[in-house]
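We show some of the complex, not the whole, and keep each chain where it was.
Each chain gets a letter, A and B, in the order it is written, and its residues are counted from 1.
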């Protein structure tokens, strides 16, 4: 377990925050999430750049994932340098100072029963 | 961020446009999507070939994804050289002039609550 686990750059071409929800509470609110595992011994300083169809990219959004911790970050919660608009197609690039593993998940509760999607992100390098 | 991000050829063996929808509006209409991220500095000229079970492939369908932009293209919207039939199994091959990253997503709203699936496509080279 001493070798590094993961890559320093990951891409997620799909991104969309459903603009409505039918569930109650934060857990069932529609959300778009990037799940980051930092299995290593050093904190990961992570920068996320968000790409759109028709304007220049937003970001970087900066977060820290401590050593041997996971963080499931909702795009809904990003505020600085600007919020991600709901109901709009985007993509993201996740760059870290140390190797991490990234998975992309959406919960969509626009209709009375929620839907889920998930995939390991694409490891760029 | 100066190195290339992605591959020039991607495969998606699964493809199906659900032939019905229960949601209202374009956002909730059943759709099959290819999400393309072009994180590079040059526009991507993309050709999509669609394979079927029992006839010769269709295409190529040609689109452009500008530099540092994403495009979420619905197979439903393809018209030239021919529309993709609904309710029929297909697969696709996505070839680009520059490296891109590709993700496959379906929203199926045939029944009263929508369903989602998504996966990073297979990077051929």
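Assume contacts are C-beta pairs under 8 Å (C-beta built on N, C-alpha and C of every residue); 3 or more make two chains touch, one makes a residue touch a chain.
All values reported here derive from a predicted model rather than from experimental measurement.
**Student:** For a quick check: 2 copies are placed, so what copy number does the complete complex reach in this file?
**Tutor:** Assembly-level count of identical protein chains is 4.
Basically, only the chains that are shown with their structure count from here on.
**Student:** In degrees and to the nearest 5, what turn takes the CA positions of chain A onto those of chain B?
**Tutor:** Answer in degrees: 90, to the nearest 5.
**Student:** Per the centroid of Cα atoms for each chain, what is the distance between chain A and chain B, given in Å?
**Tutor:** The computed centroid separation for chain A versus chain B comes out at 21 Å.
**Student:** Residue numbers of chain A touching chain B in their complex, please.
**Tutor:** My answer: residues 9, 11-16, 19, 51-54, 56-57, 87, 89-91, 93, 95, 104, 106, 108, 110-122, 124-125.
**Student:** Which residues of chain B touch chain A once you look at their complex with the stated criterion?
**Tutor:** 1, 3, 5-6, 23, 27-28, 33, 35-37, 39, 68-72, 101-103, 105, 107, 109, 112-120, 123
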